[in-house]
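First the structure, in the form of C-alpha cells, and then the observations on it.
Shown here: the complex without one of its protein chains, the others still in place.
All chains are identified by letter, namely A, B and C, in their written order; residue positions are counted from 1 within each chain.
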Amino acid sequence: MGLFDGVLAAGEAAECVSDVAWLKALLDAEAALAGAQADVGRFDRSAADAIAAVCEPDRYDLDALGAAATSVGNPAAPLVRAITELLPETAARSVHLGATSQDIVDTAAMLVTRRAVTAVLADLAGACDLLAALAEEHRDTVQVGRTLSQQALPTTFGLVAAGWLTGLAESAAVVADLRFSVQLGGAVGTLASLGADGPAVLTAMARRLDLAEPTLPWHTDRGRIAAVAGALGRVCGSVGKIAGDVVLLAQTELGEVTESADGAGGSSTMPHKQNPIAAVLARAAAAQAPGLVATLLSGAPELQRGAGPWHAEWRPLTELLRDTGSAAHWLRTSVGRLRVDRDRMRSNVDLLGGALLAERVTTALASSVGRLAAHDAVTECVRAGGDLAERLAAHPTLRQHLTRDRAAELLDPTGYLGSAGEFVDRALAAYRKER
Amino acid sequence: MGLFDGVLAAGEAAECVSDVAWLKALLDAEAALAGAQADVGRFDRSAADAIAAVCEPDRYDLDALGAAATSVGNPAAPLVRAITELLPETAARSVHLGATSQDIVDTAAMLVTRRAVTAVLADLAGACDLLAALAEEHRDTVQVGRTLSQQALPTTFGLVAAGWLTGLAESAAVVADLRFSVQLGGAVGTLASLGADGPAVLTAMARRLDLAEPTLPWHTDRGRIAAVAGALGRVCGSVGKIAGDVVLLAQTELGEVTESADGAGGSSTMPHKQNPIAAVLARAAAAQAPGLVATLLSGAPELQRGAGPWHAEWRPLTELLRDTGSAAHWLRTSVGRLRVDRDRMRSNVDLLGGALLAERVTTALASSVGRLAAHDAVTECVRAGGDLAERLAAHPTLRQHLTRDRAAELLDPTGYLGSAGEFVDRALAAYRKER
Amino acid sequence: MGLFDGVLAAGEAAECVSDVAWLKALLDAEAALAGAQADVGRFDRSAADAIAAVCEPDRYDLDALGAAATSVGNPAAPLVRAITELLPETAARSVHLGATSQDIVDTAAMLVTRRAVTAVLADLAGACDLLAALAEEHRDTVQVGRTLSQQALPTTFGLVAAGWLTGLAESAAVVADLRFSVQLGGAVGTLASLGADGPAVLTAMARRLDLAEPTLPWHTDRGRIAAVAGALGRVCGSVGKIAGDVVLLAQTELGEVTESADGAGGSSTMPHKQNPIAAVLARAAAAQAPGLVATLLSGAPELQRGAGPWHAEWRPLTELLRDTGSAAHWLRTSVGRLRVDRDRMRSNVDLLGGALLAERVTTALASSVGRLAAHDAVTECVRAGGDLAERLAAHPTLRQHLTRDRAAELLDPTGYLGSAGEFVDRALAAYRKER
Partner (left out) sequence: MGLFDGVLAAGEAAECVSDVAWLKALLDAEAALAGAQADVGRFDRSAADAIAAVCEPDRYDLDALGAAATSVGNPAAPLVRAITELLPETAARSVHLGATSQDIVDTAAMLVTRRAVTAVLADLAGACDLLAALAEEHRDTVQVGRTLSQQALPTTFGLVAAGWLTGLAESAAVVADLRFSVQLGGAVGTLASLGADGPAVLTAMARRLDLAEPTLPWHTDRGRIAAVAGALGRVCGSVGKIAGDVVLLAQTELGEVTESADGAGGSSTMPHKQNPIAAVLARAAAAQAPGLVATLLSGAPELQRGAGPWHAEWRPLTELLRDTGSAAHWLRTSVGRLRVDRDRMRSNVDLLGGALLAERVTTALASSVGRLAAHDAVTECVRAGGDLAERLAAHPTLRQHLTRDRAAELLDPTGYLGSAGEFVDRALAAYRKER
C-alpha cells in the first residue's frame, strides 16, 4: 500500500498484478511447462515434481531478480537461473526446457490478467446488483431528463439506473468472455528443441494451467493483448459514464443523490460539503484507461520477437488491470453509498413550472390548431411565466381546445414517461437472465 | 478523391464513410422510423411511403445542411426540416415523429459502420487468402528466425505467413462478430411522445434496418462505439505487425521479399530501389488507429445526452473506419505483390556458418559431456570462426562424442525446424474451418 | 463545406489545411527551391521564374495528383511530374533539383501549419479579449466556488474569468512561439546532388519562405511536429476547461450563464431550452486532440526516411490543426454569446443559508473557544438549519463571543473573497502586457 494506491489502486485487482503475483505466475508457468513434459514422457515425473516444489514465490528474492533482469531485458531469464540453483543436477537440467523467456512471460501475463479480471468482474457484478436494485426501487421515481445541460423532459431515476446497469453489464460480459491462452514456442516459435513433441507439450501445458491452446505460438501476434485492452477500455468507459452522472446529480444545486458514508467525502472545514468522493475516484480511474489502451494497441513486434514493443506491454497491461480494478471498486462503492432524494428529484422536475412538458402540450394540440400555431402559442405561454396551465387555458389560440384541468393533466410529468417503466423491466429481465 | 486520399484513404471503406454515405444513412434512418410507425399503425402507410420516397441523398444539398447544422450542433435537425419541406402537410407532420436528433445520427452511425466494416472485411479476407496460399506454398521454405534484431534459429517462411494469417484472421473474426443496434429513445430515452407504442416502433424500426434491437435506448451508453473501436484497433495492430515484417524482410541487406508491381514503389532517380510501398502505407494506416481508439473510448456522455462527448465521436469514428479500410487495402495489395526469394532466405540462414544451430549442438551433447561443458565448448568453436562442423568435431571436449558428419547433420537448419510444419497445417486447417 | 464540417471544422483554420491549401504549400516549396538555386547561381533566374509562374494551384488537377500519388506513396512526386509537363525543357530540368519528395512535403507541412496556426491564434486572441472584458466587468460579482461538485466558498465570476483568460493566453503564447523550419536534405539528408552548394541553397530557400534554417536536415527528427502537437494539445486543454465550465454554469439548475444567440442553441420542440451549443462544440473539438497528439508523438522514422511513421503524420496533423481551429472558433463564439446572470449567481451563493461561510466563522472563533470546539459548534448550527446567524449567536459555546450582527457579518460572502479582486487585476495586467 503506497501513498496513492489506496486512492488510485483500490480493490482486489491491485494485489493480483503485484510483483509477487507476477512472480507467482512466472513460477506457475515454469512448473506447468515441466509438468507438461513429464506428462508426455519427455522426462521423469520426479524432475517435474522437484521443479514444481521450488516454484514458490517466497523462495526468491524479487529485488535480486529485478536487478539481474537488466542484462537480458526480462525477469524470466534470471528466474530460470535462480530456479536451477535450488535444484539437484537432474531436475535442474529439466527447467525451462524448450522454452524462451517470452513463453514464460506471456503465459504469466495471461495468468495475471485472468486473476485480475476475476477481481474486476466481482466488483462489477456487485455494482450491477446494486444498480439493478436501484432501478427496481425507483422504477417510477420521476426525475428530470437533461440534455446538453438543460432540463429537457421528465424521465425516471429507474430508467437512468437501468441504463447504467445495461451499459455496465454488457461491458462486463465482454470481459467475462475473454479467453486466455498459453504461449509456448521456443526461441522462434518452432519449438525446435522439443523435436516432434512440441504440440503435445503445448496441449499438456495449456491443460495444466486451464488456459486455451492456441493454433500456433502467438509471441508476435498481440491480438490477445489487444482484446484485453479493448474490453477493459470499454468497462472504464461504462464506469466513467455512471460516475460522471453521479457527480452531476450530486451537485449542491441538484442534490438528487448523495454519497453517504461515515467520514468519507466530508470536509473538515466545510461541514455543508458532502463530496461524492467514490464517484470522483471512479472517474479518475476511468480517465486513465484510454491512453493505456492506445499504448497496448500500438505495438507491432518485429519478426520473431518484439524489440521494444513486447517489453512496452508489461507496465501498461499491469496499470490498466489495476486501474480498471480501481474503477470497478470505486464505482461499486459509490453506488453502494448512494442515497436518492426523491423529493429533490420531484422539486427539480417542477422547477420550470411545467415548461418541461411544453412538447407534450404542443403535440396534443397540433391536430386541433396546427403544429406551428400550437408551438407558437405554447412558447408564448412558457415565456410569459406564471401558472402555465392557466395561461394555456386562457390563450386565444388554445382556449377553445383546452380546459385548465386538461392543461394541468398534460403538464403532469408522471403522465409523460412513455416507455420508461417498460424499459426498466426489460433491463432487469435481461440482466437477471444473463447473470 | 483528395490529394492524400489515394494514399491514406484507399479501399472501398472510404466511400462508405463519405458525407454522401452519412447523408444516405441519416435518410435511411428517417425512412425506417416512419415506416416503423406505419407498421404499428401510428399513421398511414401512405405518409411513410411519401417520406421514404424523398429520402434519397441527391435531393438534398449537403453544404446547406452542413451550414445549417451549426445552430443546433448536428446535421439531423436541418435534415428533418429539409425533408419536411419536400412533403405535403400530412406526410410532413409524420417526419421524425417521436425521435430526437441523436436517434437518427446514432442509427446512421451504425449503418455507416456496418457498410464500412463490410468493405474492410472483404479486404481482410482477400489478404488472408493470399497469406494462406503463401503459408502453404512455403510450408517448408527455410528462413532465419530473428529475435531482437539478431538471427536466432531457423524457422520457415511458411510458419511466418501462418502466424500472420492466424493473427489477421482472428482479428477479422472479432470485426465480423460486431452487432449493430438501432437507436430510438426520443429526447431523454423514454419515447414519451410515442405513448405506449415505443417498444413496438423500436422493434419495427430495427427490423426494417436489419439492426439489432437494444434492451433500452443507448444514447448515453457508448459501449457499442467502444466495441467497434476496439475491434478496428485490433485489426490495425495485426496489419501493422505484418506490414512491419514485410518492410524488414524487404530491406536491401535481407532481400527475402519484394513488392513487385508495375511502376509502384520504384524510384525515378534510383533504379536499384524497389520500395515496399504498399506495406509502408499499411503501416502508416495502422499507426493512426490507437490514438483514434483512445478518443472513442474517452467519451462519458453527461446524463441524457453527451454535451460534447457525443459530437466528438463522429470524426474519429469516420476516420478510424476509413483508416482501417486503408490499412486492409494496402495490406492486401502488399501481400498480393509479394515475391518471395527462397535463395536469399537460404543464404541468410547460412550467413553465420552454422552458428545458428549452436543451441542444437549444445543440447545434443549435454547428456554426454554436461550442459555447461557443452555450452562452453560450442561457444568457443563458434567464436573461433571457420568451418564449424570441423571445429566441433576437433574440439577436445567434444571430439569423443561427435564425428564431423554428425556435427554437419546437427548444423543442418532443415533438420531443426521443430513443429513449424505442423503449426502451418494447424493454421491452415483453422482458417479453412472458420472461413 | 461537408455535412459535419460546419460543426466540427469551424473557423478559418479549416481552409488553411484544405487540399488546395496543401497543394499551394507544396507549390510554394517547389518555387522557393528553384528560386533559391537561382539566388546562389546554380541556374538561370529565368528558369526559376518560369517554375514560379506555373506554381499556381489552379493549374493542377487535385484528384489526378491524388490518384497518381499511390504508386510512390506521396503527392510530391506526381506534382513534380505535373509541373515539369507545364514547362519548356530548360526550366523543366530545374524543377525539384536536389530535393526529395519529403523535402517538399515537410516544408509544405510547415507552411500549412503556420497558416493554420495564425488563424487559430486570431480566434484565441478574440476569445481572450472577451474573457478579459468579462473578468473586468465581473471583478466583484460574487459567485459560488464549487469543488468536487459541491458548493465550497464564495469567489467572484471575475476571478473565474481571469483564470480562464490566464490559462488560455498562456497556452496561446506557446503556440505563438512555435518556429517553423524549412526542410531540404535530398534523398538521404546530404544534399549530395547540390555539391558544395547545399547549405547556401538551404539558407536561400528558408529566406524565401520566411522559415527558419535548421542546423541540419530534419527529415528523420520529428521534434518540430511534436512541438506543434504539444502546443495545440495544450490549447485544446485550455479550451476544454473553459467550455466545460460554461456548460456546467449554464445548467438549468444553476443558470448563472446563458449562451444567447438568435436561433442557435434553441430547441424547436422544447421552448424552455437554451443549449450552450457553442461551448458544447468547443468541448467536442477539444476532446479529439489528445488522441491526435499521441499519434503525432508516436512516430519513430527509420534511418533516413520513416517507412510509415512519416506518412502517418499528414492526416493527424491536418486534423489536429482543423480541430484546434474549431475549438478556438467555438470557444470565441461561446464567450461572445455569454450572458451572465448576477442575480442567479447571488441566489446560488445564498442557497445554503450561510453554511458556505462556516469555515470563516470557525476560524474567527478558533482563538476564543479553541478550533475543535468552534468547529463542532458551527457544524451543529449548520446541520440544524434555520437562520444561521441567529443559531450561532445563540449556541452555548459561542454566544459569549459572538453577537448576531457579528455572526451576520461573518456570514456575508462579499466580505470573504480574499485576494480575488487582486488576482483579477494581476491577470488583466499580465494579459495586457503580453498582448
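The rule is short, and it goes like this: a residue touches a chain if its C-beta (ideal position, glycine included) is under 8 Å from a C-beta of that chain, and two chains touch if they have at least 3 such contacts.
Note that the coordinates shown come from a computational prediction; the quantities given were computed from them, not determined experimentally.
Shown chains touched by the undisplayed chain in the intact complex: A, B, C.
Touching the missing chain, out of A:G35, A:P271, A:P290 or A:G418, is residue A:P290. Contact with the undisplayed chain is limited, among B:D5, B:E319, B:E359 or B:E422, to B:E359.
Residues 73, 93, 100, 145-149, 152-156, 159-160, 162-163, 166-167, 170-171, 174, 186-196, 198-199, 215-218, 220-223, 226-227, 229-231, 233-234, 236-238, 240-241, 243-245, 248-249, 283, 286-287, 289-291, 293-295, 297-305, 307, 359-360, 363, 366, 371, 416-420, 422-424, 426-427, 430 of subunit C touch the missing chain (whole complex, contact as defined above). Within the complete assembly, residues 1-8, 10, 19, 22-23, 62-63, 65-75, 77, 187, 243-244, 247, 261, 263-270, 275-277, 279-288, 290-295, 298-299, 307-312, 314-316, 318-319, 323 of subunit A touch the chain that is not shown. Although one chain is not displayed, subunit B still touches it through residues 144, 146-153, 247-248, 250-254, 267-277, 280, 290-291, 294, 298, 348, 351-352, 355-356, 358-359, 362, 375, 378-379, 382-383.
Assume only the chains that are shown with their structure count from here on.
With respect to subunit B, maximal separation of chain centres occurs for C (centres as means of Cα atoms).
Separating the centre of subunit A from that of subunit C, both taken as means of CA atoms, is a distance of 31 Å. Centroid to centroid, with C-alpha atoms defining each point, subunit A and subunit B lie 24 Å apart. Among all residues of subunit C, those that touch two or more other chains are 247, 267-270, 275-277, 280, 290-291, 294, 298.
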